[in-house]
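Only a single protein chain was left out; the remaining protein chains are all shown in position.
Moving on, here comes chain A:
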Amino acid sequence: MMMNSMKSPFNFASGTIIQGKWHHNRYTIIRELGRGANGIVYLADWNGKKVAIKVSDNHVTITSEVNVLKSFTKAQGVSLGPSLFDVDDWIHNGSQISFYVMEYIAGTDLLTFIKQNGTTWLPVLISQLLTDLDYLHKNGWVFGDLKPENLLVTKSPVKIRCIDVGGTTMQGRAIKEFTEFFDRGYWGLGSRRAEPSYDLFAVAMIVINLFYPKRFQKHGVGIEQLKKAIQDVKELRQYRPILLKALAGKYSSATEMKKELLKLIHFPSAHHQTTPKYQTNKNQRAQTNNTRTRRKKQKNKHGILETILIVAIVCIIYAVYIFEQIM
(Lines give C-alpha, C1' and ligand atoms only; values in the text may rest on other atoms or scores of the structure.)
Protein backbone atom coordinates (compact mmCIF):
# COMPACT_ATOMS: atom_id res chain seq x y z
CA MET A 1 0.00 0.00 0.00
CA MET A 2 1.21 3.46 -0.82
CA MET A 3 1.04 6.13 1.77
CA ASN A 4 2.62 9.11 0.18
CA SER A 5 2.64 12.28 2.18
CA MET A 6 -0.75 13.22 0.93
CA LYS A 7 -1.56 16.53 -0.51
CA SER A 8 -5.19 16.33 0.40
CA PRO A 9 -7.27 15.55 -2.62
CA PHE A 10 -10.28 17.51 -1.39
CA ASN A 11 -11.28 20.95 -2.34
CA PHE A 12 -14.71 21.84 -1.02
CA ALA A 13 -16.31 25.07 -2.16
CA SER A 14 -17.93 27.43 0.30
CA GLY A 15 -21.55 26.49 0.77
CA THR A 16 -20.80 22.77 0.74
CA ILE A 17 -22.71 21.00 3.48
CA ILE A 18 -20.93 18.41 5.58
CA GLN A 19 -23.37 16.09 7.28
CA GLY A 20 -22.32 13.52 9.86
CA LYS A 21 -23.27 9.89 9.38
CA TRP A 22 -23.46 9.09 13.09
CA HIS A 23 -24.55 12.26 14.83
CA HIS A 24 -26.35 13.91 11.87
CA ASN A 25 -25.08 17.43 12.52
CA ARG A 26 -24.92 19.74 9.50
CA TYR A 27 -22.06 22.13 8.87
CA THR A 28 -21.85 24.67 6.07
CA ILE A 29 -18.36 25.41 4.79
CA ILE A 30 -17.46 29.10 4.78
CA ARG A 31 -13.84 28.97 3.63
CA GLU A 32 -10.59 27.06 3.90
CA LEU A 33 -8.42 28.00 6.89
CA GLY A 34 -5.36 26.01 5.99
CA ARG A 35 -4.04 22.67 4.91
CA GLY A 36 -1.22 20.49 6.10
CA ALA A 37 0.19 17.04 5.63
CA ASN A 38 -2.66 15.45 7.55
CA GLY A 39 -5.76 17.14 6.23
CA ILE A 40 -7.58 20.38 5.56
CA VAL A 41 -9.16 22.72 8.07
CA TYR A 42 -12.29 24.64 7.07
CA LEU A 43 -14.13 27.46 8.73
CA ALA A 44 -17.78 26.44 8.88
CA ASP A 45 -21.14 27.55 10.15
CA TRP A 46 -23.04 25.43 12.61
CA ASN A 47 -26.41 26.89 13.56
CA GLY A 48 -25.02 30.39 13.32
CA LYS A 49 -21.89 29.57 15.24
CA LYS A 50 -18.45 29.61 13.65
CA VAL A 51 -16.50 26.39 14.02
CA ALA A 52 -13.35 24.88 12.54
CA ILE A 53 -13.60 21.47 10.87
CA LYS A 54 -10.67 19.26 10.08
CA VAL A 55 -11.34 16.75 7.32
CA SER A 56 -9.09 13.96 6.17
CA ASP A 57 -9.32 10.80 4.14
CA ASN A 58 -7.13 9.22 6.79
CA HIS A 59 -9.47 8.28 9.61
CA VAL A 60 -6.54 7.26 11.79
CA THR A 61 -5.12 10.79 11.89
CA ILE A 62 -8.51 12.17 12.79
CA THR A 63 -9.08 9.59 15.50
CA SER A 64 -5.72 10.05 17.12
CA GLU A 65 -6.02 13.84 17.17
CA VAL A 66 -9.49 13.51 18.61
CA ASN A 67 -8.13 11.28 21.35
CA VAL A 68 -5.73 14.02 22.36
CA LEU A 69 -8.33 16.80 22.18
CA LYS A 70 -10.72 14.72 24.25
CA SER A 71 -8.23 14.29 27.02
CA PHE A 72 -7.65 18.05 26.97
CA THR A 73 -11.33 18.64 27.42
CA LYS A 74 -11.20 16.45 30.49
CA ALA A 75 -8.59 18.76 31.93
CA GLN A 76 -10.97 21.61 32.53
CA GLY A 77 -10.51 25.31 32.69
CA VAL A 78 -7.34 25.82 30.76
CA SER A 79 -7.64 26.26 27.04
CA LEU A 80 -4.80 24.19 25.66
CA GLY A 81 -5.86 23.12 22.25
CA PRO A 82 -9.13 24.16 20.62
CA SER A 83 -12.07 22.55 22.39
CA LEU A 84 -13.64 19.60 20.65
CA PHE A 85 -17.32 19.69 19.61
CA ASP A 86 -18.01 16.69 17.40
CA VAL A 87 -16.42 13.73 15.60
CA ASP A 88 -18.06 12.02 12.68
CA ASP A 89 -17.84 10.57 9.20
CA TRP A 90 -19.29 12.12 6.10
CA ILE A 91 -20.29 10.03 3.12
CA HIS A 92 -19.40 12.10 0.11
CA ASN A 93 -19.77 10.70 -3.43
CA GLY A 94 -19.70 7.20 -2.03
CA SER A 95 -16.50 7.52 -0.06
CA GLN A 96 -16.10 8.07 3.64
CA ILE A 97 -14.40 11.21 4.88
CA SER A 98 -13.57 11.54 8.55
CA PHE A 99 -13.77 14.87 10.32
CA TYR A 100 -13.85 16.52 13.67
CA VAL A 101 -15.32 19.83 14.68
CA MET A 102 -13.53 22.17 17.05
CA GLU A 103 -13.54 25.67 18.39
CA TYR A 104 -12.58 28.24 15.75
CA ILE A 105 -9.59 30.21 16.96
CA ALA A 106 -9.55 33.56 15.20
CA GLY A 107 -5.92 34.52 15.32
CA THR A 108 -2.68 35.24 13.54
CA ASP A 109 0.25 32.87 13.58
CA LEU A 110 3.01 33.78 16.02
CA LEU A 111 5.63 34.98 13.51
CA THR A 112 3.18 37.29 11.76
CA PHE A 113 1.85 38.62 15.04
CA ILE A 114 5.33 39.54 16.28
CA LYS A 115 6.20 41.07 12.94
CA GLN A 116 3.08 43.26 13.09
CA ASN A 117 3.07 44.12 16.76
CA GLY A 118 6.72 44.13 17.76
CA THR A 119 8.96 42.08 20.00
CA THR A 120 7.58 43.71 23.16
CA TRP A 121 5.03 40.95 22.91
CA LEU A 122 7.64 38.23 22.88
CA PRO A 123 8.05 37.70 26.65
CA VAL A 124 4.30 37.99 27.18
CA LEU A 125 3.44 35.34 24.64
CA ILE A 126 6.27 33.00 25.57
CA SER A 127 5.27 33.31 29.21
CA GLN A 128 1.65 32.47 28.32
CA LEU A 129 2.87 29.52 26.29
CA LEU A 130 4.95 28.25 29.19
CA THR A 131 1.94 28.46 31.48
CA ASP A 132 -0.09 26.31 29.10
CA LEU A 133 2.77 23.89 28.57
CA ASP A 134 3.21 23.48 32.29
CA TYR A 135 -0.41 22.48 32.57
CA LEU A 136 -0.08 20.08 29.66
CA HIS A 137 3.03 18.50 31.19
CA LYS A 138 1.42 18.15 34.59
CA ASN A 139 -1.33 16.16 32.88
CA GLY A 140 1.15 13.69 31.45
CA TRP A 141 1.51 15.00 27.89
CA VAL A 142 4.16 16.59 25.73
CA PHE A 143 3.08 18.80 22.81
CA GLY A 144 5.76 17.50 20.46
CA ASP A 145 5.46 19.45 17.24
CA LEU A 146 5.79 22.90 18.75
CA LYS A 147 6.50 25.58 16.14
CA PRO A 148 5.25 29.08 15.26
CA GLU A 149 2.84 27.72 12.61
CA ASN A 150 1.07 25.75 15.32
CA LEU A 151 0.66 28.76 17.58
CA LEU A 152 -2.10 31.26 16.95
CA VAL A 153 -2.40 34.57 18.74
CA THR A 154 -5.92 35.89 19.34
CA LYS A 155 -6.67 39.64 19.46
CA SER A 156 -8.69 40.61 22.47
CA PRO A 157 -7.45 39.56 24.83
CA VAL A 158 -4.08 38.79 23.27
CA LYS A 159 -3.55 35.16 24.05
CA ILE A 160 -1.40 32.45 22.52
CA ARG A 161 -3.18 29.22 21.60
CA CYS A 162 -1.85 25.88 20.40
CA ILE A 163 -3.44 24.23 17.39
CA ASP A 164 -2.57 21.02 15.57
CA VAL A 165 -2.26 18.48 18.32
CA GLY A 166 -1.05 15.83 15.85
CA GLY A 167 2.31 15.61 17.59
CA THR A 168 1.02 15.50 21.15
CA THR A 169 2.45 12.43 22.84
CA MET A 170 2.07 10.77 26.23
CA GLN A 171 5.14 11.32 28.37
CA GLY A 172 7.69 8.53 28.18
CA ARG A 173 6.77 7.52 24.64
CA ALA A 174 8.51 8.40 21.39
CA ILE A 175 7.53 11.83 19.99
CA LYS A 176 4.88 11.27 17.33
CA GLU A 177 5.53 14.17 15.00
CA PHE A 178 8.19 16.85 14.90
CA THR A 179 9.81 19.47 12.70
CA GLU A 180 13.58 19.31 12.38
CA PHE A 181 14.43 22.90 13.29
CA PHE A 182 12.57 22.54 16.60
CA ASP A 183 13.67 18.97 17.33
CA ARG A 184 16.48 18.51 19.83
CA GLY A 185 17.35 15.19 18.22
CA TYR A 186 18.13 16.94 14.94
CA TRP A 187 20.54 19.28 16.72
CA GLY A 188 22.20 16.39 18.52
CA LEU A 189 21.01 17.75 21.86
CA GLY A 190 18.85 14.97 23.20
CA SER A 191 16.53 12.08 22.57
CA ARG A 192 13.11 11.97 20.94
CA ARG A 193 11.47 10.67 24.06
CA ALA A 194 8.50 12.74 25.17
CA GLU A 195 9.63 14.70 28.21
CA PRO A 196 8.80 18.27 29.28
CA SER A 197 12.35 19.31 28.35
CA TYR A 198 11.61 18.26 24.76
CA ASP A 199 8.97 21.00 24.49
CA LEU A 200 11.11 23.55 26.32
CA PHE A 201 13.89 23.02 23.78
CA ALA A 202 11.35 23.82 21.07
CA VAL A 203 10.29 26.97 22.94
CA ALA A 204 13.89 28.19 22.84
CA MET A 205 14.02 27.45 19.12
CA ILE A 206 10.78 29.36 18.60
CA VAL A 207 12.38 32.42 20.20
CA ILE A 208 15.40 31.99 17.92
CA ASN A 209 13.11 31.52 14.92
CA LEU A 210 11.49 34.89 15.63
CA PHE A 211 14.83 36.53 14.83
CA TYR A 212 15.74 34.13 12.03
CA PRO A 213 12.44 33.88 10.13
CA LYS A 214 14.06 31.81 7.38
CA ARG A 215 15.51 29.32 9.90
CA PHE A 216 18.79 27.58 9.10
CA GLN A 217 20.22 24.11 8.71
CA LYS A 218 22.63 22.33 10.95
CA HIS A 219 26.32 22.60 10.12
CA GLY A 220 28.79 20.90 12.40
CA VAL A 221 28.26 20.95 16.14
CA GLY A 222 24.66 21.90 16.88
CA ILE A 223 25.11 23.70 20.16
CA GLU A 224 27.99 25.87 18.94
CA GLN A 225 25.97 26.97 15.95
CA LEU A 226 22.96 27.84 18.10
CA LYS A 227 25.10 29.73 20.61
CA LYS A 228 26.51 31.82 17.80
CA ALA A 229 23.06 32.46 16.37
CA ILE A 230 21.97 33.84 19.74
CA GLN A 231 25.17 35.86 20.16
CA ASP A 232 24.78 37.51 16.77
CA VAL A 233 21.45 39.23 17.51
CA LYS A 234 21.30 41.91 20.18
CA GLU A 235 17.71 41.27 21.22
CA LEU A 236 18.31 37.56 21.44
CA ARG A 237 21.36 38.00 23.66
CA GLN A 238 19.03 39.41 26.27
CA TYR A 239 17.41 35.96 26.59
CA ARG A 240 20.68 34.06 26.36
CA PRO A 241 20.66 32.50 29.85
CA ILE A 242 17.24 30.92 29.55
CA LEU A 243 17.74 29.95 25.92
CA LEU A 244 20.98 28.12 26.65
CA LYS A 245 19.49 26.41 29.65
CA ALA A 246 16.47 25.25 27.66
CA LEU A 247 18.66 24.08 24.78
CA ALA A 248 20.73 22.05 27.22
CA GLY A 249 17.58 20.46 28.65
CA LYS A 250 18.29 21.78 32.12
CA TYR A 251 14.81 22.99 32.98
CA SER A 252 12.74 20.49 34.90
CA SER A 253 9.49 22.34 34.32
CA ALA A 254 7.93 25.02 32.16
CA THR A 255 7.19 27.08 35.27
CA GLU A 256 10.85 27.20 36.15
CA MET A 257 11.67 28.52 32.70
CA LYS A 258 8.83 31.02 32.90
CA LYS A 259 10.06 32.39 36.21
CA GLU A 260 13.54 32.90 34.87
CA LEU A 261 12.19 34.48 31.70
CA LEU A 262 10.24 37.04 33.68
CA LYS A 263 13.28 37.81 35.82
CA LEU A 264 15.23 38.74 32.71
CA ILE A 265 12.89 41.51 31.71
CA HIS A 266 14.32 44.93 32.44
CA PHE A 267 11.87 47.44 33.75
CA PRO A 268 13.06 51.00 33.74
CA SER A 269 14.10 51.08 37.37
CA ALA A 270 12.04 53.21 39.74
CA HIS A 271 15.09 54.94 41.23
CA HIS A 272 16.32 56.17 37.93
CA GLN A 273 13.04 57.78 37.15
CA THR A 274 12.28 59.37 40.48
CA THR A 275 15.77 60.10 41.69
CA PRO A 276 17.39 63.21 40.31
CA LYS A 277 20.82 62.46 38.90
CA TYR A 278 22.78 64.31 41.58
CA GLN A 279 21.03 62.59 44.47
CA THR A 280 22.18 59.03 44.55
CA ASN A 281 22.72 58.91 48.29
CA LYS A 282 21.73 55.85 50.25
CA ASN A 283 19.08 57.57 52.31
CA GLN A 284 17.08 58.35 49.29
CA ARG A 285 17.27 54.79 48.11
CA ALA A 286 16.32 53.46 51.51
CA GLN A 287 13.33 55.75 51.43
CA THR A 288 12.05 54.53 48.13
CA ASN A 289 12.58 51.00 49.32
CA ASN A 290 10.62 51.81 52.43
CA THR A 291 7.68 53.15 50.54
CA ARG A 292 7.68 50.02 48.46
CA THR A 293 7.64 47.67 51.40
CA ARG A 294 5.01 49.75 53.07
CA ARG A 295 2.83 49.52 50.05
CA LYS A 296 3.27 45.79 50.07
CA LYS A 297 2.30 45.66 53.74
CA GLN A 298 -0.80 47.67 53.00
CA LYS A 299 -1.67 45.23 50.31
CA ASN A 300 -1.16 42.43 52.77
CA LYS A 301 -3.42 44.16 55.24
CA HIS A 302 -6.04 44.43 52.55
CA GLY A 303 -5.60 40.76 51.90
CA ILE A 304 -6.10 39.86 55.55
CA LEU A 305 -9.19 42.03 55.82
CA GLU A 306 -10.62 40.39 52.74
CA THR A 307 -10.02 36.92 54.13
CA ILE A 308 -11.67 37.79 57.43
CA LEU A 309 -14.65 39.19 55.58
CA ILE A 310 -15.01 36.11 53.43
CA VAL A 311 -14.70 33.78 56.41
CA ALA A 312 -17.30 35.80 58.24
CA ILE A 313 -19.73 35.65 55.33
CA VAL A 314 -19.24 31.93 54.95
CA CYS A 315 -19.88 31.49 58.69
CA ILE A 316 -23.09 33.48 58.48
CA ILE A 317 -24.34 31.52 55.49
CA TYR A 318 -23.49 28.31 57.27
CA ALA A 319 -25.31 29.44 60.42
CA VAL A 320 -28.40 30.32 58.40
CA TYR A 321 -28.22 26.94 56.70
CA ILE A 322 -27.94 25.06 59.99
CA PHE A 323 -30.71 27.16 61.40
CA GLU A 324 -33.02 26.28 58.53
CA GLN A 325 -32.16 22.63 58.87
CA ILE A 326 -33.12 22.68 62.51
CA MET A 327 -36.38 24.52 61.86
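We adopt the following convention: a residue touches a chain if its C-beta (ideal position, glycine included) is under 8 Å from a C-beta of that chain, and two chains touch if they have at least 3 such contacts; residues count from 1.
The rule we apply is simple: contacts and distances are computed from a predicted model.
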Omitted chain, identified by the protein name its UniProt record gives, among "VWFA domain-containing protein", "Cytochrome c, class I", "ABC transporter permease" or "Fe-S cluster assembly protein SufD": "VWFA domain-containing protein"
Of A:Ala106, A:Ala174 or A:Val221, the one touching the omitted chain in the full complex: A:Ala174
Residue among A:Ile18, A:Val51, A:Val66 or A:Ile230 that touches the chain left out of view: A:Val66
Hidden partner chain, touching residue among A:Arg35, A:Arg193 or A:Lys227: A:Arg193
Hidden partner chain, residues of chain A it touches: 1-5, 22, 59-60, 63-64, 66-67, 70, 87-89, 96, 98, 172-175, 180, 185-186, 191-194
